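All remarks here apply to the structure that follows.
Every protein chain of the complex appears in place save one, which is left out.
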Amino acid sequence: MNSVTTFLTQDGGFWVLTFGKIALLLFIVLTVNAYLTWFERKVVALMQSRVGPHRVGPHGLLQPAADGLKFLFKEDVMPGGVDKFVYLLAPFLALTLALASLAVIPFGPKPLPPPFTFFGHQIDLWITNPDIGLLVLFAITALGVYGVALAGWASNSKYPLLGGLRSSAQMVSYELSMTMSVVGVVLMANSFSLTKIISLQDSSKWGLLSWNIFTFHGGFPQVVGFLCFFISAIAETNRVPFDLPEAESELVAGFHTEYSSFKFAMFFIAEYTSMISVSSLCAILFFGGWYSPIPDLPWLQFTHYLPSLILIPFGLWVIFDGVRYETIFGKVILPGLGTAIAGVGALLLAGVWIAPLHEVNEYIQGPFWLLSKIFFFLFFYVWARGTLPRFRYDQLMHIGWKLLLPVSIANVIITAGCVLRWGHP
Amino acid sequence: MSAPLIVFFLLAALAVVGALSLILQKHPIHSALSLIVVMVSLAGLYLLMGAEFVAAVQIIVYGGAIMVLFVFVIMLLNASAEEHTDFSKLAKFGGLPLALALTGLLAAAMIHNGSAVPNNVTPDALASTTDISMSLFSTFVYPFELTSFLILVAIMGALVLAQREKKT
Partner (left out) sequence: MVPTQYYLVLSAILFGLGAVAFVVKRNIITIFMSIELMLNAVNLAFVAFSQSMPDKIGGHKLDGQVFVLFVIVVAAAEAAVGLGIIILTARNRRSLNIERVDLLKL
């Protein structure tokens, strides 16, 4: 027992902690992915004046589970004449790279407070925080082109090949403007490290105005940069309005036509995970990361209880909604979930009187704001899907090369000028 | 057997296996994938040496752009597996021994003169991007501008090559 403890207090503990964090993050992200598909179907349906999934479980909440089971039990068809190694490698590559990009995203500023250390190792709210965090994300995005190109080619069929080539050409083109539009932020922060970029947008004094998108401290408001980045990111993840390569009416299903059951699910998960990763990048780089839009003045301290203000009514609504249903999931699990949510909210609110709970409330401010911003950007993605028609391929290429790239280069030049004149004392 | 040494041997073995696979595979797409494996393992080796910016640039530019170009061309030209896969006589009896002799000579030179190579390695030292950019834009600004000109020339060359023949 003693040797295990000594092993854990030294380097071994660091590795065990990292693997534990990776396992936890994977579990959370895969669950969020599943419910993101539910969220998308519900929101797009409501925008189209229909209801969306509402049969499988109350409000269709068990739909992702049903879809997952369907994917697992479907027949796995491998077309003849494919190059087996490349055919099997492509979805695996896409999924691995998409999930790997989550390793450098920081979810909160402070490590868990002293009682919660792992044998002497501090538990930060990120898996790794390299000095070149942003470059690591771009490297993973750059390698993501292979999943699509190889999938299209390996399927040994015309439509996937065309879809794969078009899709990878689109991804490579928008990668350029994506990386250029971020250079303004990097110039202002003087570092590639994501935590350092966030710490520059400290909003305790000015609130909303110190976020990178609005800021005037030593730089230029990065509105143009944000717009270029967000549009390029939508194109990079092959979402509407840039999803011609996988549009159903144009190319059957594009590069993943010949993939069935679990391999298709892997592409699906990869697409939604890269959506989450890009949304978190938007929140971190341009919208202040984990800083709230409200300044940290003494008379505004009550805004720290915003999480409980949201959780308590939501929990109560879940309880009242759940008791209407006749199934077990509706009658028992939903009210239980609702009580849990309302209970957490009430506990946080009790921080007004009980000191340790106050500490907990202060601690979750950072992650709460970051997660709400990520949620907002994911909603924006889904909103774009429900609203916009798709671009033609030549229009898509025109926007990428002739509109976004010159605009993002101009943004870099202007920001560099401003930083030179007013920034970095 | 310290941890960096183990990681070095793993990455080196991966790189050598990738390079061997480049030679031994019949289909060019498999050779391209092996080369990507070599490049990623070299990026890992750069990280091991503390050159993090170079590692990131290696993956972004080499692995994410140049090799994508290779894969595109292989797909567009519909390259198929090679027909005669046995080596020609000249290659087997002339080329292979000479190439192995070249490798052996280089390796022997490096091992023999190992003491001449300075070994002032500060462990865990990271080369910061700031220092590289200082060096790039002060000492090396002239080659930097020349390479931008070179890229412009390459773009024009590729455009000219891609034009269709004008029917006169």
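Odds and ends about this structure:
Read from first to last, the chains carry the letters A and B; within each, the first residue is number 1.
The definition used in the following text is that contacts are C-beta pairs under 8 Å (C-beta built on N, C-alpha and C of every residue); 3 or more make two chains touch, one makes a residue touch a chain.
Here the structure is a predicted model, which is why all the values come from computation and not from measurement.
Just so you know, the chain we are not showing touches B across the whole complex. In the full complex, the hidden chain is touched by chain B at residues 2, 4-5, 8, 12, 15-16, 19-20, 22-23, 28, 31-32, 35, 38-39, 42, 45-46, 48-51, 53-54, 57-58, 61-62, 65-66, 69-70, 73-74, 76-77, 79, 82-84, 87, 91, 95-96, 99-100, 102-104, 106-107, 110-111, 114, 117-123, 125, 127, 131-132, 135-136, 139-140, 143, 147, 150-151, 153-155, 157-158, 161-162.
The definition used in the following text is that only the chains that are shown with their structure count from here on.
Mean C-alpha positions place chain A and chain B at a centre distance of 33 Å.
Here chain A touches chain B in the complex through residues 83, 85-86, 89, 130-132, 135-136, 138-139, 141-143, 145-146, 149-150, 152-153, 161, 164-165, 168-169, 172, 175, 190, 192, going by the rule given at the top. Residue ranges of chain B in contact with chain A, taken from their complex: 27, 29-30, 33, 36, 52-53, 56, 59-60, 63-65, 68, 71-72, 75-76, 126, 128-130.
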